[in-house]
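Removed: one protein chain of the complex. Kept in place: all other protein chains.
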Amino acid sequence: MQTITYREALNQALAEEMERDPDVFLMGEEVAEYDGAYKVSKGLLDRFGEKRIVDSPISELGFAGLGVGAAMVGLRPVIEFMTFNFSILALDQVLNSAAKMLYMSGGQIPMPIVFRGPTGAALQLSAQHSQACEVWYVHAPGIKVVTPGTPADAKGLLKAAIRDPDPVVVMEGELLYNVKGEVPDVEDGDFVIPLGKADLKREGGDVSIITHGKMIHTALQAAAKLEKEGIQADVLDLRSLRPLDVDAILETVRKTNRAVYLEEGWPYAGVGAQIVSIIQEEAFDHLDAPVIRVTQADVPMPYAKNLEQLAKPGVDRVISACNRVLYRN
Amino acid sequence: MQTITYREALNQALAEEMERDPDVFLMGEEVAEYDGAYKVSKGLLDRFGEKRIVDSPISELGFAGLGVGAAMVGLRPVIEFMTFNFSILALDQVLNSAAKMLYMSGGQIPMPIVFRGPTGAALQLSAQHSQACEVWYVHAPGIKVVTPGTPADAKGLLKAAIRDPDPVVVMEGELLYNVKGEVPDVEDGDFVIPLGKADLKREGGDVSIITHGKMIHTALQAAAKLEKEGIQADVLDLRSLRPLDVDAILETVRKTNRAVYLEEGWPYAGVGAQIVSIIQEEAFDHLDAPVIRVTQADVPMPYAKNLEQLAKPGVDRVISACNRVLYRN
Amino acid sequence: MAGTKTKKKAADKEAGIDRFSPDQLRHFLREMLLYRRFEEKAEEAYAIGKIGGFCHLHIGQEAVALGFIGPLRKDDYVISAYREHTQALAKGVEPNIVMAELFGREGGSSGGKGGSMHIFNADQGFMGGHGIVGAQVALASGMAWAIKYRGGDQVCVCFMGDAAVNQGAFHEALNMSAIWKLPVIYVVENNHYGMGTAFSRVSAVPVVDRAKGYGIPAHSVNGQDILETWAFAEDLVEEVRGGAGPQYVDAQTYRFKGHSMSDPVSGTYRSKEEVQEKTERDDPIRLLRDRMYDAEMLDEEELKEMDAEARKLVDEAAEFADASPLPDPSELYTHVYAEENPHGRLYFDGRERPGQEA
Partner (left out) sequence: MAGTKTKKKAADKEAGIDRFSPDQLRHFLREMLLYRRFEEKAEEAYAIGKIGGFCHLHIGQEAVALGFIGPLRKDDYVISAYREHTQALAKGVEPNIVMAELFGREGGSSGGKGGSMHIFNADQGFMGGHGIVGAQVALASGMAWAIKYRGGDQVCVCFMGDAAVNQGAFHEALNMSAIWKLPVIYVVENNHYGMGTAFSRVSAVPVVDRAKGYGIPAHSVNGQDILETWAFAEDLVEEVRGGAGPQYVDAQTYRFKGHSMSDPVSGTYRSKEEVQEKTERDDPIRLLRDRMYDAEMLDEEELKEMDAEARKLVDEAAEFADASPLPDPSELYTHVYAEENPHGRLYFDGRERPGQEA
């Protein structure tokens, strides 16, 4: 085991897959000479050259489309969005070209492409730079979406995404890049985490906190506090939103009969709404309480420190949601 | 009362509001000389001139942004998307400029703009031209979304939308434009339907079919068939997705204890997921069965007639969903 | 200045009929007759409900398709918008499977899933068939990127309508092709209208000038004259194959029919007279025919035979299409994903599907 940052884990994943497959290339803003806005691609330009590590103009729609076109003829592009906030400009190429190409062509044109970058809020970046963008992508069939929350998951899932024959959106987190964690050594060979497998990050039994992405850390903190009050919480990290590990969701809910969904984004038609819908349909008789969702405040992200803190879903809100589904105080 | 088409109702709404307020103008592709791709703006060029009825280039991002800019200084643009499929290209200006302008400016810059056009599938238009786009918009705070399903609702809601001080997305339906219905006569004065009020389109009592937009017609057909089997269904038309008439939803569910959500779009994080989440949280003890959703097949829309038929949510699926929540056969 | 030269290359070849062998000329005529009859058959089929949805005919613009695609190799790429039936034929896609796709049948190029706007045939290097105006321009840059990435010598030809130059994707894609010197030819099929909007109403400058801001050579060609178009394109393709980098072509043409089946041929946006004059004066097939008559390389007999041949091919295509079954219902869920990962759920509609839990 090596202890490395989430950033380093992504960097290793990119490097290993580029070594393995000459058809893999990385394109995006500042990925080459600048080592990436968040330094995820540090050193890759020197190692793989400017043919495979490519600085793009600030043309999200254009370079996303270019990536899709390259994938149409068999390359395996990794397209980096500096942040997913800017990917909204490219959404047409992802939803209408990438996600539908295989279908419209009757199976003739596979679309092995990865779109990656940080999603969600960092610190005081204000309304236009603090959006959790999962929903724009996961809503559409033809796309797969993964949201690693730890270094190990980041490495294993990005490698799987690059090898996947379908378009995979890999959503990272600016606040995750410095997070350290254990990751299998490179020597120990190929470390890949299959898409579609959730991970029970904490074993409890009284209540299920289900979440994804960087929120797993908030969930774990909440679970630790709850433990002090004598409550044992399962913390289920979906890791992959599509494919979705429904079995794991149902298993924890059938065990605890109480669930809270925690996500960084907005509530209306959020990921949590989908999970709640699945739970109430497929574990109806197992629920002792409604599933409660904890999300960002339903407002654009404000700049002011205090307002931003209020807007974000925090540990306390998770705890009181757990208390609600446990009918405590 | 006058009996007119949905198309004529929209046309009347536009004409009346443009008469009332010189700051209102209509811009979009083919809206002027061509009378609109679907003839919604028929005759308006002659009546209001090319200053107020404006043919745009095929530049969705650009003219949506132009509309937002015009609204920033007090005009009341009505921006027509030929169909909402193409609005994905403009999403950045709607989500990042229009929806956040008032907030980012601390209340200085209101955003009285309407984005309108048909959403959802018509007949055999294939994958890129058959998308229900509600979720891209309703997910984001700062935006209001209405989905009229009848001529009267179309007129009343579009007029309300144009007068609203906030960005309102008005989603119509290509297959609705020819639908006829009763609408109050122009002489009877100003006919406006407030945003945020659902409409019980049919009074039943055994089961609640909740839906929006053009699906209300499918729901009503299903209800009629169910009646033959002795089952009385409420058909609740949300009409407005944001603001959302939660009281009306809870009322019908508390009455029937069984609900089905019907929508045209995809399931994952769909509008229905949000409604289910609200129901299970706020009417948990009233549910005798899980809420079942009926949606488009979770695939890009295929072209072939038979496959398209299969992909769309039809009357039979609504009926069997009702039977499921009623635990019949 | 390279960025804005509009060399009328082909112009030198004005009367350049001698550039082509009699066989070549007959081939041109056969091809364009096939395209024309194919579209007329599609029109017929649409009228009786065998084809649904949007159907955009290429009638009048045949010489642009043949001229720019004919000189290509099989391993070159062609990509287009939704007015692409004849371009598919020109790239070697079987009329049978194109027609079957229009009919939405199992035997279609996309198994009936794509329809008129989404004809694909990877084997022939015909890469669609795209419905979002301008989107294919960026996709073309991507295919050209791949060619260069692999060190290949193929060329990518990207067709778009005149209205597509107003899309942001056009701007971003041309700029990237310019800075990376990609082997792509952007052909604007300038039929002067986007639906009901004259280009002059949505651009302050002519089509050919719209690439001036990128440092990409721009050219104009008479897209109704197959000899001029072919000669010009043949040379240009070789230049690009040789590393000349991206090219932009304003191919002037005219749409003889309405925008799509539901739209009027003429109306407020263009007069009957204009359409009549254009169709009479600028029909690419008639133009070639007359030049071959003048050069005494063709007589009416031969033309009749060729036309009969073309009609026979499209009749067969229609029969093939008609005989082809509708796609099997199980096809609804195929090709959404190339791989259903062993774990997790991909479909959330709660419906029964072959081989997955609801």
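A, B and C are the chain letters, set down in written order, and residue numbers restart from 1 in every chain.
Keep this in mind: a contact is a pair of C-beta atoms (placed from the backbone, for glycine too) under 8 Å apart; a residue touches a chain by one contact, two chains touch by 3 or more.
Model, not experiment: these values are computed from the prediction.
Undergrad: With touch defined as in the header, list the contact partners of the absent chain among those displayed.
TA: A, B, C
Undergrad: Can you work out which residue in C:H130, C:R210, C:R255 or C:R351 touches the chain that's missing from view?
TA: C:R210
Undergrad: Would you mind spotting which of B:I4, B:M18, B:I53 or B:V68 touches the chain that isn't drawn?
TA: Of the candidates B:I4, B:M18, B:I53 or B:V68, B:V68 is in touch with the missing chain.
Undergrad: Which residue from B:N11, B:S59 or B:N85 sits in contact with the chain not drawn here?
TA: Here the residue in touch with the unshown chain is B:S59.
Undergrad: Tell me which stretches of chain B touch the chain missing from the display.
TA: Interface with the chain not displayed, on the chain B side: 25, 51, 56-57, 59, 61-75, 77, 92-93, 96-97, 101-112, 141-142, 144, 164-166, 194-197, 240, 242-246, 274, 278, 281.
Undergrad: On chain A, what residues meet the omitted chain?
TA: For chain A, the residues touching the absent chain are 29-30, 33-34, 37, 55-59, 61-62, 85-86, 89, 122-129, 266-268, 292-293, 295-300, 302-307, 310-311.
Undergrad: Name, in rising order, the residues on chain C that touch the hidden chain in the full complex.
TA: Spelled out for chain C, the touching residues are 3-4, 166-172, 175, 178-179, 201-205, 209-216.
By definition in this document, only the chains that are shown with their structure count from here on.
Undergrad: Of the other chains, whose C-alpha centre is the longest way from the centre of chain A?
TA: It is C.
Undergrad: Can you compute the centre-to-centre distance for chain A and chain C, using the mean CA position of each chain? Integer Å is fine.
TA: The computed centroid separation for chain A versus chain C comes out at 39 Å.
Undergrad: Report the inter-chain centroid distance for chain B and chain C in whole angstrom, where each centroid is the mean of the CA atoms.
TA: Whole-Å distance between the two chain centres: 36.
Undergrad: Taking the mean of the CA coordinates per chain, how far is chain A from chain B in Å?
TA: Result: the chain centres lie 30 Å from each other.
Undergrad: By residue number and range, which residues of chain C touch two or more other chains?
TA: 110, 112-114, 118, 130-132, 168, 336, 346-348, 350
Undergrad: Which positions in chain A touch two or more other chains at once?
TA: 61, 92, 96, 103-104, 141-142, 242, 274, 281
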